[in-house]
Structure formats: C-alpha cells, structure tokens
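In this view, the complex is presented without one of its protein chains, the others remaining in place.
Residue numbering begins at 1 within each chain, and the chains themselves are lettered A, B and C in the order written.
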Amino acid sequence: MDINLQVSIGNLTLKNPVTVASGTFGYGEEYSEYFDISELGAVTVKSLTLQPRLGNVPPRIVETPAGMLNAIGLQNVGIETYLKSKLPFLREKKCTIIANIYGTSVDEYVKLAELLEKEGGADAIEMNLSCPNVHDAKNKFKCPLIAQSPEWVEKYTLAVRSSVKLPLIVKLSPNITDITEPALSAERGGADAISIINTLLGMAINPETRKPKLKNVVGGLSGPAIRPVALKMVWDVSRTVKIPVIGMGGICTASDALEFLIAGARMVAIGSYLFRDPLAPIRIIQGLREYCLNNGIDDINKLIGSVIIE
Amino acid sequence: MDINLQVSIGNLTLKNPVTVASGTFGYGEEYSEYFDISELGAVTVKSLTLQPRLGNVPPRIVETPAGMLNAIGLQNVGIETYLKSKLPFLREKKCTIIANIYGTSVDEYVKLAELLEKEGGADAIEMNLSCPNVHDAKNKFKCPLIAQSPEWVEKYTLAVRSSVKLPLIVKLSPNITDITEPALSAERGGADAISIINTLLGMAINPETRKPKLKNVVGGLSGPAIRPVALKMVWDVSRTVKIPVIGMGGICTASDALEFLIAGARMVAIGSYLFRDPLAPIRIIQGLREYCLNNGIDDINKLIGSVIIE
Amino acid sequence: MDKLHECLITLHNLVAPNHYRMVLQSKEIATQSLPGQFVMLEVSPGYYPFLRRPMSIERIFSDGVSILYKVCGEGTKILSTLSTGEKINVQGPLGNSFPIPKEYSHYLIVAGGIGVAPFPALVEGILKVRGIAPEIILAGKDFHHLLCEKDFRQMGCKIHLVTEDGSAGHKGLATDILETLDLPDSTIVYTCGPLPMIKNVHKICEQKKWLCYASLEAEMACGEGVCLGCVIPAKMEIENEMMARVCREGPVFDTQVILWDKIGEK
Partner (left out) sequence: MDKLHECLITLHNLVAPNHYRMVLQSKEIATQSLPGQFVMLEVSPGYYPFLRRPMSIERIFSDGVSILYKVCGEGTKILSTLSTGEKINVQGPLGNSFPIPKEYSHYLIVAGGIGVAPFPALVEGILKVRGIAPEIILAGKDFHHLLCEKDFRQMGCKIHLVTEDGSAGHKGLATDILETLDLPDSTIVYTCGPLPMIKNVHKICEQKKWLCYASLEAEMACGEGVCLGCVIPAKMEIENEMMARVCREGPVFDTQVILWDKIGEK
C-alpha cells in the first residue's frame, strides 16, 4: 500500500508530520552525523534572537524523574550568524526549515521575521512566545510570558502576520489556566498553526546545599514526565481552533507520536528524547508508516483528530 | 540532640510535618495494617461529600512515565458514613485528622465543615477546590475549577471561615497561570494554610483503539513526574502569602520532602508514592530527623523556607 | 502483620513462549496466602515503571509462592529479565480468596490463557479441604498457551483441552465445552481469563444455576483499597457504594453481583 505521510501547515507541505523541538536540535549540524536530517518533515532550529545571546549562568540542566529541567536562557548565535553560517548547511541538505524566533518586543519579532523572509532563512516561522528562561531570575521570578496574555498573543501574531507571508506558527506555554484562550488569539491574529507545549515551569533544590540546582533558580520541565499534560492541551486546542496544531512534550516513540496525532495534532515534534536517542525521529517516522500499514490507513491525515470519545 | 519536628497550622500543632495526600490513604484503615498511622503529623482523608458518590466509570487510572493519571471522580462514602464508621477508627488510633471536603456549591462546603466541626470529625478542614475529575466528561471537558478563579476562592473560603473555627486549609490547582493569585485570595478569605498541588490535568490515548485510556477521557497527573512543577509553585506561594503552605506533588523520599520544606512548605503530604511504598511516610519522618541531626538543626521550623537564592 | 517482603527469587523459568514462572521465597507470604489472592511486585527500583504489578499467586509452598505471568508490556518485560538469586520487593498477600464451600459435590474450573494462574493453588486447596480433584476446562489460543496442564494432571484433575486454532483438544472456546458438560446441580464453577470469556461463563452458569466465582482484573495502583482505581460496578452493598474494589472486595467475585451491562469493553 502507498501511504501518504504528507501534511501541510499553511501553504507549506511537509513530507511527513515529524519535526524536532526548537532548542533540542541546534541548527541541524550535530545530529546530521547521526542521520539524514532531510528525512524530517522539517528541522526546527534553536530560537533565534536579533543579537547573539550568551544565555544563563550554568548549571543549566537538572535531570528529574522521566524528564529534565533546563534554564538555557536562549543562548544562540543570533540571526546574522544563523543566516551566514548555519542556514547554508540546512539548505544544502535540502531541509524544510522552521525558524523559531524570540524577541523582547513586537518590533523585534517583526524584524526577525522580515529578515528571515528576505534572506530565505526559513520555510515557516515559529514565534516562541513562551520561553520560561529569559528573565533575570533575581528580579522577575514571576516571568510573565507573552503566551500567558491572550491579548498580547493576538497583537504579536498580528504584527508578524502583517509583515511576512511565510507560514506562521505560534508557540504557547502550558503555564496557563486555559490554553485555548491564547490559541484562539493566535488564530485570530492570523497564525497558520499553534505549537504546544513549551516547557512547564519547575524547580529543584539540593537539600545539602539548600540551593536551587539551577543557577537560574527556575527552569522548564520537559520529557516524558509532561506527556499527559501536553496531550491534554493538544486535544483541547485542536478541538477549539481550525488551524493545525504541532504537538510536543515528551514524545519518545511512534506510539507517543500517534497519541498526539490521534488527539488532533497535525504534526509532532521530538524534543528532549533526542538527547537520549538521536535517532528517535527516524524511528518514529518509520513507526508511523508501519502503523498506517497495519491499520489500513493510506493517508496519515485520516488519523489526525480521530480520537474516539464515547 | 533533641530535635523538634513539631509544626503548626493555625492553632493546631502537629507532631511532625508529614501528612498524606487526600485520596491516597482512604480513611486510614488499610495502611494501618502497615504502620502505626498515629505517627503521622496528620492523616488527611479522602475528599468527603454530603452524599456518597460512586465516582467515575472505570478505567480510572493509567500509569504514565514516573507518574499516573487518575479519574476517580471523588468516589467516597459520604460525610455521614465517614462520621459513623470511619471516624471512630481514626480517633481510637489518636490520629490528628485533616478532613478534606468537596462540595458543588458554597453551601455544601459550609454544611460539610459545620457537620465536621459539630461532630468532632476533624482537627482541620481541607477544602478541595481543585479536583479535576468531577465534571461529566462529555459535557464539560473544560472543567472550570473553583481554584481557577481567585474571586471564587475568596468567596468560598470566606463562607467556610465564617462558619467554623477549625483550622482551614484551601487546596489549589496547578492548572493556572499564576498560582499566587488564588493563594492570596484564600489568605484574604481567612484560610490558615494552602495545600498545593492537586493533580495536573492530563490525558493518554491507546493508539490501537484510538480511545482515551481513561473512560473519563481526562484525569489528573500525579507522582514524581510533577515534582518540579509542585516545588516551583510551593516556592512561589510561600514567598507570597504569610500563612503556611502544605506541599505535595511527587514526594517519595526524605530528600524530596526536604526540597519542599526548604522551598517554604510548612508541611508535606505523600500521595501516589504510597501506592508504591506504603511505608514512605515513616521513612520520610525518620529521614527528616536524620537530616536535622546531621546538619545540627534542632528545630525543623528553622529549615522551612531556608532556600538560598544567590 | 507485615505485607512488604524483600523476596529471593529462587526459580525463574520460561514455561511457554512469552510466559514465565517465578518462585518467590517468603515464609510469611506462604503462611498467610490463600488460593485466589495476589501480590504486587516492584519490578524495578526507580520510577520505571512507577507502579507495582499485580500477579495472582499460582501455588503456595511451605516457604514461598510462585507466580505465572505473561510478558505483555514494559513491566512484565523488565520482570522477565530478573535472575534467580536476585531479590524483588513483594507486597502481599492481597485481596480475598476463592471460597471453597463444602456443600458442593462438583468443582469445575474454567481457565482461559494466562487466566490459569490462580488455579494450581485452588486445586490444591480444594483437594485439601474436600479431597476432590476439580474438573478443568483449560483453554488457550494454541497448544503453547495451555499452561499447567501437567500440574493439573498430577493433581488428579480431569482436563478438557480447548484451543482456538485446534492445535490441541477441542477447536473453539472454553464455553463450547462448558455448555455441553452434564454436571450435577451442586456444581461450583471458578473462572479466570479474558473478560468476554468470564462473562459468557457467567451467563451459562446462570442458566444452569451453577454458582460461579470469577477472579477479575483491573488496572491497579495501590492494591490495598485506598486509591479506588480498580473498581467495577457491582450490586454488593459496601458502605452504600456500588463500586467494588477488585483489590479488596475482590479479586474473586460471585459473578452474580457484577453489574455486567455496566462494564463496557475498554
């Protein structure tokens, strides 16, 4: 049987519904030593900012039960270096690129998006409105995120939407009472898709030193531990908005990915589990194909949102 | 060295800061076959309602990475049977009792609290404003919780506060943008303590049947998986309110309990991990004592909130 | 009474493809156990898996018990990698047990697949209490899945073999045989296996007016009655409830108390 794994986000068609989560794949070089990264539906790159960022002071990561906390703080090479020295590699490999961007103002998001569009730096743009690790921990422990304010989400989305034609994805935070509200805002703002979830705010303390294990005090929780939370939110949002949802949060296996697709995600992203198994995305693409074969499904799109609620 | 493990909640003094989480210890009978339950700082009983409840249709539990989802739906014997046939056992054992109550209106909470006070059914009352499993899944998937509305939290707390003298604890939900808001409301409403966290909303799907693994579709995530999230919220709330915080969420070992105490919790509750090791609370009390001994701490209260933020 | 035991694994064998028998050393568990009870196993230290796994007690020896299990997921897979000589934390014995009323003249067991697990202990129990060897319908997918046949023969049981593919005995289902059996009125039936089989056994027994006890399964977290995760709808009155805990009120139920129409397929 011929199985169609192609899915689309806005006017972009992807060869399969599997991408990687921003910040867990760098700019593709490292893991291209493990597999042909053009086999991915798309490569999602580490959040880009206008200026290069050093990120937070280490320690930046702590392992937790079935997961990890990170407080990287958006260390990245900056948009210019990305365009100059990271992009050519991805283009040469013929990857579909989702460029994740982070700004500290509407203007910065717009500039980043425009630069990307102008320089052909991306096939889709993902706006990270939900990074929990970029505030000075000493002064702003409360870390209000753009994604926590439906109005701001709409405003930010609208601004970027008006400036570029590239498919636009808005990435939201699970640290919210009702995830469907900012999702609806993003849709109203003209987003082509919603990415959920970014990490859950978390913390760990070393009882011996009585200090937080992360120098940044708080960090973002990811990995299989959060999968049930992510899945619930994907289900909530995909029933609420008409635009596609990109689901992520603890996906390790094809079976996990299937849960998200069945719950309503158009695509899935593999994040922290890459650190454990860099080949996970390839295994998952293969596993999706096998599942379709075994279940007589000729088009993966037929699976999306097919959860049976009795 | 003589070590003081006593802590207090309102005008209630507990022999140590370790209790069990509502819904994971029944009414004390079963695990009293494992240890002397009067050794606990307090026994927190399963949520009580005015009428007995059958709870949700099974399957009600699913294991998840380092945790579990439950959708029990507050099955309980009802306040009358509790008073008649559960309470005597706890009293005979000389347990300090925290009675957790759940109502579908302010009135019900007030009635439950008054009944408990009148009949001597509790040494403290915990208002469960945050159970994610009591709405008909088919009609009300969004499950708005009292704990998600700071105004309602204040109103509910105030009403119960005005009706009874017993120490009053308000149990909040982690499914919220900013946990400090309902915490402040509870404080304003006259609560003597805040319990955090109840479970995180979550979901799991069986890809083979495409059905949710829980008959109730969604459930609450508990266990070590959520510990970093709980710890962060305990830290947030304990810095914000003046009343004590009872910390819970994935506590398994003395080291975990210490993280919560150091973050600011006055007490800790052991929940799902009891299912794995019914003796966990006893091991934790012992471990706290040893930690104090090894670190020259003569009073556990000196440890509370002692996290060092640089 | 301590129910948590660090047990030595004194034997661990592959008994059929994907099926293992494990003998757990513990005098305490052995002396407390009754046929039909189960144990909860901590298959691995750490949090993977997080919960214990319930397993029926297959046989009760003087200084331990055996379990018989099928590898079907992560937990049982890890269990199967443990070696003789290693230790494992065992909680139990838990749950109620098979009643062995004396007023019955005929004892019949209907076992489907791995559902045979609690029956070697029951046969020994019936032999001890009544001196009668039960009759057994032993059903499985194929001849590989007919477990404990030899044990039952040694115990003197009359056995009807049934396989879905006909690779041994009757080709078909356990209930085919059950329906045709011509047994006295004072027959008591014990069953364990896939839920649809149990349900059909129940129906036949109802018609034939045989008392029927089934050992049921349910997702369990605590195994001790506190989480209320393992309930099934039942007519029993337990403190005004109609949700019976498989781990406490069960795992053995008189099939007449089960509210069968309220139990859907999963």
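General remarks:
Definition applied: a residue touches a chain if its C-beta (ideal position, glycine included) is under 8 Å from a C-beta of that chain, and two chains touch if they have at least 3 such contacts.
Values in this document were obtained by computation on a predicted structure and should not be read as measured data.
Put simply, the missing chain touches A, B, C once the whole complex is considered.
Looking at A:Gly23, A:Pro228, A:Gly249 or A:Gly287, the residue that reaches the missing chain in the full complex is A:Gly23. Those residues of chain A that touch the chain absent from the view are 23-26, 30-31, 33-34, 46, 52, 54-55, 57-68, 70, 72, 75, 77-78, 81, 85, 206, 209, 211, 215, 223-224, 252, 272, 274-279. For chain C, the residues in touch with the chain missing from this view are 44-49, 74, 78. For chain B, the residues touching the chain absent from view are 65-66, 310.
Keep this in mind: only the chains that are shown with their structure count from here on.
The touch graph of the protein chains shown is complete.
Chain A and chain B have CA centres that are 33 Å apart.
One finds 47 Å separating the Cα centroids of chain A and chain C.
In chain B, the residues touching two or more other chains are 64-67, 209, 211, 215, 223-224. Those residues of chain C in touch with two or more other chains are numbered 47-48, 264.
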